[in-house]
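Just passing along the structure, written as structure tokens.
Apart from one protein chain that is not included, each protein chain of the complex appears where it belongs.
Chain naming follows the written order as A and B, and within any one chain the residues start at number 1.
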Amino acid sequence: MRDETVLGRDTAHAIALTGISKMYGLVTALHPTDLSVDKGEFLTLLGPSGSGKTTLLNLIAGAIGPTTGTIFLDGRDITQMPPRDRGIGMVFQNYALMPHMTVFDNVAYPLRARRQPASTIRAKVTEALERVGLRGFEDRKPRQLSGGQQQRVGIARCIVYSPAIIMMDEPLGALDKNLREQLQSEIKRLHKELGTTIIYVTHDQEEALNMSDRICLMSAGQITQLGTPDELYFQPRNRFVAEFIGESNLISGRTNGNGQLMIAGNRSIPVPAGGWTDGAELLVMVRPERVQICDMDEPVKEGSNVLSGEIGTTSFVGGMTRVTVQTENGLNMTARMVSGRAESRPQAGARVRVCWSSSDMVVLET
Amino acid sequence: MSDNIHDPHSRRYHAMGTALAVVIYLFLLAPIVVTIPMAFGPTNALTFPPASYSLDLFKIFFSSPDWLNPLWESIKVALGATALAMLAGAPAGYWIARHEFVGKGLITALIMSPLVIPTIVGALGLYLYFSYLRIGGTTLSLVLGHIIVTLPYVVLMIMAGVHKLDRNLEFGAELMGAGPIRMFFTVVIPQLVPSLLSAGFFAFLISFDEVVISWFLASSNTVTLPVKMFSALEWEVSPVIAAVSTLLTTVSLLACIVAIAFKKATPVDA
Partner (left out) sequence: MNRISIIRAQAIFMSPAVLAATLLILPPLLYVFYTSVYGPALSLAAYGQVLTSKLFRQTLTTTLVVAGLSSLLSLLLGFVVALHLARQPARRRAFLTVLVLLPFWTSVLVKCFAFTVILGREGIINSMLSWIFGIKIQLPLVLNMVGLLVGMTNFLIPLVVLPVLASLLAIDSAIYRAAAIMGAKPARIFWTVTLPMSLPGLLAGLLSIFVMSLGAFIVPSLLGGPQDQMLSSLVAFYNREVLDWQKASAISVVLLGMVFIFAAPLALWRRRKLKA
């Protein structure tokens, strides 16, 4: 057994949660969870709504108290500490700026709460506004700003008092796509410049993949997988992760002892590495961009899996074209390929072969 | 509702409903419509419409200590009761709207109970209680008595105002290091100004118009304007009452206008 207290008190982590859980009456919002975040790390809590990511965020911020467990901030137990003493910053989805205060007063708010001298306040607020590119907006009221500008004020208000951790609760959720991408890179830049630990909540998987050092994927009140964006994308643990992040082809089958996996229509493909016992039921995933579509007469590379079939639909979505193939043995495979012009794209009904390399197959937990 | 359905049947129903509604609006407004012209009538007769118009009734009112003293008493009591009810009700309304705590239901029920308890019962109780405390008949006793009828309205209106505010603002302020008191004064109060003003105006109006409790508590030198008017109405209907009525209606009208003005000016971003 490990000593959870000692684990939490380790000051290498910016924050550590041990056995933290939250129940509302008989409803479990968060099952007992351990999580630690390194100093300077950008960690994203990703998951569908109701997965417990906002509960986790609120527990860390102190908006709600945990049912069980302990929260350590830089080695200190803060479980019973009121939010104002935690020294955590938070950026809200709806900005939560004080409508009756100017931009300057909004950003100065945390400093005034800490009774800092006026000269320090002026200097720090100016610097924070500089960082988010809002110099010259000091005297505006929030309602005179665009959504993107309001959220920059929200970020400035956070970085101005250098909190140990900044929490961002779907900060870009209310903005349109272009603005969102622009602010994503600004937040990344600020993270690099300031070196602050950031815990970021989103339900947008692309945002999570783009920004995070690590992603904590949650569902049904618990952590499903915690890892780097690469790990989550290329080595998803189970079906939920595979389907939530990116698109996937799932193939189920049974090993037969000859190093073959028996799949639909009595076809067999080589079993992926992993020392499986005979007769094991496996669920295998291949990402669509690793699936290639070849003409019937094209030579096939050594070590490839090949199934022949017929093109079902093609959908052209800009740089990529998504093609579905109905294979002869009854599978529905999706492939993603770099788009060509209409005449060079596969036509519905054409007979083709789909191929993918054995090394691109990932076995999922079932 | 179903106005966008083009159907002769429905139009006929609606015409009937509208006619009936107009009659009821007139019935509701009749007291106001009748009293205001009479306030500008002659001093010797109460007829509608008045035979002649003048400011004589107001002159009588504003030159007679029998009416002026009660007016001052009413203003004193209403200002005192409003100030105290706001002081007690605004923080309580905020706390009740935002927090769960042991005994919340009981305390809220007790504060709101004067809305349900017949005024006469409260008035009798206050009369007996204040006699025991030996403060019966004083202006203080009137102020205290009026707190219990104004407090529930203040708490309700503040609660309604708080429910419209964005909770994240308060939590954000706490996270940025503000204590509950600083947070209340820098985040909640500034956004709650419209609710506070309309609660204050209505508390004043309720106290200013209050009859039964004042009637039980007042002594001969702490008679309020409504008590004076009630006694006057019980014995003989004098034309000056038309002027008093118009005065009371003006106060109601002001409160109404203020309430509507502030309802429109609720916080922009919340």
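Points to keep in mind about this one:
By definition in this document, a contact is a pair of C-beta atoms (placed from the backbone, for glycine too) under 8 Å apart; a residue touches a chain by one contact, two chains touch by 3 or more.
Quick caveat, the model's predicted, so the values are computed rather than measured.
The chain that is not drawn here is touched, among residues B:124, B:160 or B:193, by B:124. Of the listed residues B:57, B:175 or B:242, the one in contact with the hidden chain in the full complex is B:242.
Residue in contact with the omitted chain (choice from B:55, B:68 or B:110): B:110.
Residue B:151 is the one among B:57, B:151 or B:165 that touches the chain not shown. Listed by residue number, the positions of chain B touching the unshown chain are 1-5, 7, 9-10, 13-14, 17-18, 20-21, 24-25, 27-32, 34-35, 38, 46-48, 84-85, 87-89, 91-92, 94-95, 99, 101, 107, 110-111, 113-114, 116-122, 124-129, 132, 144-145, 147-148, 151, 155, 179-181, 184, 202, 205, 209, 211-212, 216, 226, 229-230, 233-234, 237, 241-242, 245, 248-249, 252-253, 255-256, 259-260.
Just so we're on the same page, only the chains that are shown with their structure count from here on.
The touching residues of chain B, counted against chain A in their complex, run 166, 168-169, 171-179, 182, 186-187, 190-191, 267-270. The part of chain A that touches chain B in the complex is made up of residues 61-63, 82-90, 92, 94, 96-101, 109-110, 113-114, 142-143, 157, 161.
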